[in-house]
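With one protein chain held back, the other chains of the complex are shown just where they sit.
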Amino acid sequence: MKMSARNSLKGMVVSVEKGEITASVKIKIESPEVITAIISKEAVEDLDIKEGDELNAVIKSTEVMVIKE
Amino acid sequence: MKMSARNSLKGMVVSVEKGEITASVKIKIESPEVITAIISKEAVEDLDIKEGDELNAVIKSTEVMVIKE
Amino acid sequence: MKMSARNSLKGMVVSVEKGEITASVKIKIESPEVITAIISKEAVEDLDIKEGDELNAVIKSTEVMVIKE
Amino acid sequence: MKMSARNSLKGMVVSVEKGEITASVKIKIESPEVITAIISKEAVEDLDIKEGDELNAVIKSTEVMVIKE
Amino acid sequence: MKMSARNSLKGMVVSVEKGEITASVKIKIESPEVITAIISKEAVEDLDIKEGDELNAVIKSTEVMVIKE
Partner (left out) sequence: MKMSARNSLKGMVVSVEKGEITASVKIKIESPEVITAIISKEAVEDLDIKEGDELNAVIKSTEVMVIKE
């Protein structure tokens, strides 16, 4: 099975909190990973993003899915 | 400055590829991180997700933003 | 009224479950539909996606909006 | 392998169009499916959504992932 | 026609730029609007968000749809 999503980060569940409709799951990612972001070309030029830059990859928690083997 | 997004992963840019409208940026994340996923309660019960489980956090690259200090 | 979203699947509500902030709505889609996915070119090449392939379109429930005429 | 995403629609690829960074994949969904939408409770009450209603599930193409067995 | 999306901002197109797969559309929003954000409760408490606070609503451009009457 292969997925189109470019980011699949292996980790261990450290907490699960259930609400009525949604739930919050926290996952500890141990190993180094390469994250792919698709952003606007305008942003790359505006932030002058280039190889070697230190930056943060930011992801809203509602955008994270999980897969369990 | 504080953000509501729960996931902010520090890393280094390893590649930048520009198209006409969008661009793909790959970021090497070195240090361990805790990722928060907000998913449906139904999914937590269907996948029987609990503390200690090994699983993958999956994120589509179009859902990843970047921040440069 | 026309929308930029390429996927608008006609169906009938089969369940509604309300929480405090969010709600889960299940919609039975009867008729065949064509779904459009915009993914990374890298993924198309990695998964060798081509006409005639059998695959699944996967959508997180928080990404589904509804429209009522 | 199980996924937290509630919507996984089986279909056949009918077209693939590649750009520099992104690609558009169209998938013909044949069989009836049940789609889950997580929306705000406010919207459910505002649109007076209840069992039996006819409505459309709307999904932006950038929010659709694909999985190939 | 009513939509579940809580944010529908009226404006005028000020630029359109087309790529092969995606396009960037800039829309000038004139009138004051109320934006609804659904974020994690954890974030509301972490950022101590309360009525009267000055803050920015941040939205990735790939998450914005358009509707034309």
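In order of appearance the chains are A, B, C, D and E, and numbering begins at 1 in each one.
What we mean here is this: a residue touches a chain if its C-beta (ideal position, glycine included) is under 8 Å from a C-beta of that chain, and two chains touch if they have at least 3 such contacts.
The model shown is predicted, which means the values in this text are computed figures rather than measured ones.
Engineer: Of the chains that are displayed, which are in contact with the missing one across the whole complex?
Structural biologist: A, B, C, D, E
Engineer: Identify the residues of subunit C touching the omitted chain, counting contacts across the whole complex.
Structural biologist: Interface residues of subunit C facing the absent chain: 2-6, 19-22, 36, 38, 62-63, 65.
Engineer: Go through subunit D and note every residue touching the omitted chain.
Structural biologist: 24, 38-40, 42, 60-62
Engineer: Could you list which residues of subunit A touch the chain missing from the display?
Structural biologist: Against the missing chain, subunit A presents residues 17-24, 37, 39-40, 42-44, 46-47, 49, 58, 60, 62.
To be clear about the criterion, only the chains that are shown with their structure count from here on.
Engineer: For subunit A versus subunit C, what separation do you get between their C-alpha means, in angstrom?
Structural biologist: The mean C-alpha positions of subunit A and subunit C differ by 21 Å.
Engineer: Return the residues of subunit C touching two or more other chains; collapse runs of consecutive numbers into ranges.
Structural biologist: Subunit C, residues with two or more chain partners: 3-5, 18-24, 37-40, 42-44, 47, 49, 58, 60-62, 65-69.
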